[in-house]
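Reviewing the structure listed below.
Rest of the complex left out; these chains stay put.
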Amino acid sequence: MAESYGFIGLGIMGSRMAANLLRKNFKVKIWNRDGAKCEPLLTLGAQKVGSPREVAAGSDITFAMVSDPAAAREVCFGAEGVAGGIGEGRGYVDMSTVDDETSRAIAEEIVRCGGRFLEAPVSGTKKPAEDGTLVILAAGDQELYRESIAAFEAMGKKHLFLGEVGNGARMKLVVNLILGDVMAALSEGMALGKKAGLSGEQLLEILEAGALSSPMIRGKGALLLKEDYTPSFPLKHLQKDLRLAVALGDRVGQPLHCTASANEVFKRAVAAGHGDEDIAAVHQVSS
Amino acid sequence: MAESYGFIGLGIMGSRMAANLLRKNFKVKIWNRDGAKCEPLLTLGAQKVGSPREVAAGSDITFAMVSDPAAAREVCFGAEGVAGGIGEGRGYVDMSTVDDETSRAIAEEIVRCGGRFLEAPVSGTKKPAEDGTLVILAAGDQELYRESIAAFEAMGKKHLFLGEVGNGARMKLVVNLILGDVMAALSEGMALGKKAGLSGEQLLEILEAGALSSPMIRGKGALLLKEDYTPSFPLKHLQKDLRLAVALGDRVGQPLHCTASANEVFKRAVAAGHGDEDIAAVHQVSS
């Protein structure tokens, strides 16, 4: 049974996830590239240390939540990285969203150093991270998955074990493929309705009453009406996932006519300067 | 206040809707092209008459629910049609799904004959028709809308007044555009996941736990897993709506990149012989 935990990466997502661990009385060592971001967590009982290596060396299980594949590699392979501290039998759970090649490279290095590895990207953004209602897509070392369940339950409302390393990353791509297509569909429907003289409010009311009713349609629909594109899930990140999903389809021989169209529409939105806004901002290039 | 009602068209949808009126003790005159389909409703208290004209002549408000624009025109303009019986002040509520041109032609004829007209296509298929949980998209004569509310409440869980004749048809197209895009997205996601070695059951479990959770994803997802394409909403009807939505986009100057892609995918499914199966059958041409 794990008794000590580490958390690396305290951005929008990581800071909220680590806070949930602390509130449930987990003992957590923390590290962040910009050390100032550690402060708020110290009052919750976190212990700040000097490097990813130190976090890993001092924790039964170390979680990481960083922004992209490059950061994930640096945290693992860097001079003061997790690989240098993981030692025999300790666990590393990378919850960052990375491509499966990166994930496998990190897995191999951790195992080579004697550690155990689990990739565990999440579905859900800021609000679910804060509320502890993320969905956690774990894959890799099944033993480590079992030992991580207590922590996963503090951070998410659901966790699944998906098999070999890479399946977590791939599952997340599939989920975000659907998310991107649905966002584009809602945007096209709203745009067509508006040009056809229909009320956007009534359209959303009808969708809400029918089989399409979902938190996503409800939430993003309201944003489209207000033309409020404050980022919850930055558009450029979703576009990246659509691109990777299309590329995955290429590798496994799966044509994706609709997703490819959605990818180009989101790409248009990025090119028009909306990459840092919310995914709902795709609406701005709808016509 | 309306006291007598008529119902024309007793197919999959109409028979269930009329039954709900009868169960709520509305007095209903009925007519169907194939008279045999009237029988089950007689035991619920319906009164069978000889023509659409007779239904209209003997009812304060006559509802119709037929299969396509040609049938809707025939029921109105035919030798023994509604127009011939509607007379001064009576109401005709056409709940069939038709294009807005057809709807306007019927509206003009009814008004020319002294009647009042409301188009009221519905969102929802067999099950909601049976359960009285349809969403009713009414447009046209607002007075008639108010008088129809008691009946609408017997047939649906929600009803809206959308303005001028044609808006009901257009709103339904917009809703079905989104439905078609989402169905195609789910199908592509499931297909990609399968080829990438992921579990379809886990994918649905994850979707269910997240922002995309909806009755539609849940219901159609289960069908995709079972490869059960028993028609609830026949694929060819949804493809027709996608086609009409793209054409509406053409008229009002709204590009619809994703919907156009989805339309071609559904068209491929129709061409491959899946038009009479459920919309979920689009999955059979996913690769």
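Should a chain be cited, it is by its letter among A and B, assigned in written order, with residues numbered from 1 in that chain.
Rule of thumb we're sticking to: contacts are C-beta pairs under 8 Å (C-beta built on N, C-alpha and C of every residue); 3 or more make two chains touch, one makes a residue touch a chain.
Bear in mind that the values here come from a model prediction, so they are computed numbers and not experimental data.
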Homomeric assembly size (copies in this file), of which only 2 appear in place: 4
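The rule is short, and it goes like this: only the chains that are shown with their structure count from here on.
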Rigid-body rotation angle, chain B and chain A, from Cα fit (steps of 5°): 180
Interfacial residue positions of chain B with respect to chain A in the complex: 123-124, 135, 137, 157-158, 160, 162-163, 167, 170-171, 173-175, 177-179, 181-182, 184-186, 188-189, 191-193, 195-199, 202-203, 205-207, 209-217, 219, 245, 248-249, 252-262, 264-265, 286-287
